[in-house]
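This part shows chain A:
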Amino acid sequence: MKEKDYFLDDRPKKLSYSEVWEKFFNWARAQSLWVIAYGTGCGSIEIPPMVTSRFDAERFGVSTVGTPRQADVLIISGYLAVKTLKRVIRVYEQMQSPKYVVGLGACTVNGGMYYDSYNTVNLVDLYIPIDVYVAGCMPRPEAILAGFAQLMKKIKEGRADGWKQYIDNLDKYRKNQEKIIKNWKIPNYNW
Partner candidate 1 sequence: MRKIVAIIFLTIVGLYMLSLFAQIPFGKPYKGVSEHYVEKGIEENRGSNLVTSIVVNYRGFDTLGEVTVLFLAATGLSFLLFSCKCLREFKRIRSSLVLRTATDTLFPLILVFGAYIFIHGHLTPGGGFQGGSVIASGVMLLFLAYRKFHVNHKALSTLESLAGISFAGIGLLGLLYAKSFLANSVLPLGQWNKLFSAGVIPLIYIAVGFKVGAELSGLIADMISTTKED
Partner candidate 2 sequence: MWYKILYAFLVTVGGLAYGLLLGGISRKITARIHGRRGPTVFQNFIDLIKLLRKKTAISHGTMFFLAPMFRLLGGVGVLLLVPIVYGSSILSNFSFGGDLIVVLYFMVFGCLGMALGAADSGHPHSALAPTRGLAQMAGYELPFLISVIGLAIAHKTVSISGLVAAQQGGIFHWNLFQYPFLSIAGLIAMLGMYMAYPFSVVMAPQEIPVGPPTEYSSTFLSFMFSGRSIFGVGKYVLFMDLFLGGATNLVEAFVKTFALFLIIVFVTNVFPRYRTEQAVKFFWTYPVVIGLIDFIRIFIK
Partner candidate 3 sequence: MVFFAASLLLIFIGLYAALVKRNLIKIIIGLSIMDTGVNMLIISLGFVKGRTAPIISLKELFKKGTWLVDVSKVVDPLPQALVLTAIVIGVAVTAMALSVVIRMYSVKKSIEIDDFKELKW
């Protein structure tokens, strides 16, 4: 055994699969979106109304889970600080493919009202692939649900392939990430 093998350092391999059943499975994936309950910013306050009685996201098969291992969707709920980005990357990488990212609010698009802060990540897309943006500051639950509908549509059509891009272009993403994260102390790839 190696001296330190706390972490698996391998990069993820590119996946190939047959397309025959994929359409059916994509349907299933779209109908069963498990969201990791991880609030990265102010927008996470909009998620509870979304899943509870008023807006009832569960009717679309959207439910929350507490662990990245079982989650399909990561919601970037608002502005990302550099520190938070590190955690987001770890959580994202720990999710199992296929996995999707929903960016919530203006902040994820261009930094929003905090665009000129020293600490805000302005373009989240540079660091992790985002499948769906939901505009607004903050978007209301209706808008988030609309975003989920968009995501489902993308999944069913097989276009929600952010996870694939991430694997394919991991070096690029890593470079971007390491550029703004000063002390990179997380493993090479978070399994």
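Convention: contacts are C-beta pairs under 8 Å (C-beta built on N, C-alpha and C of every residue); 3 or more make two chains touch, one makes a residue touch a chain; residues count from 1.
On how the list was made: all candidates are chains of the complex that A comes from, given by their letters.
These numbers were taken from a predicted model, which means no experiment stands behind them.
Asks: Looking at this complex, which of 1, 2 or 3 sits next to chain A and touches it?
Replies: 2
Asks: Can you name the residues of chain A that touch candidate 2 in the complex?
Replies: 12, 15, 17, 21, 25, 28-29, 31-32, 34, 37, 52-53, 56, 58-61, 63, 65-67, 69-70, 72, 96-98, 191
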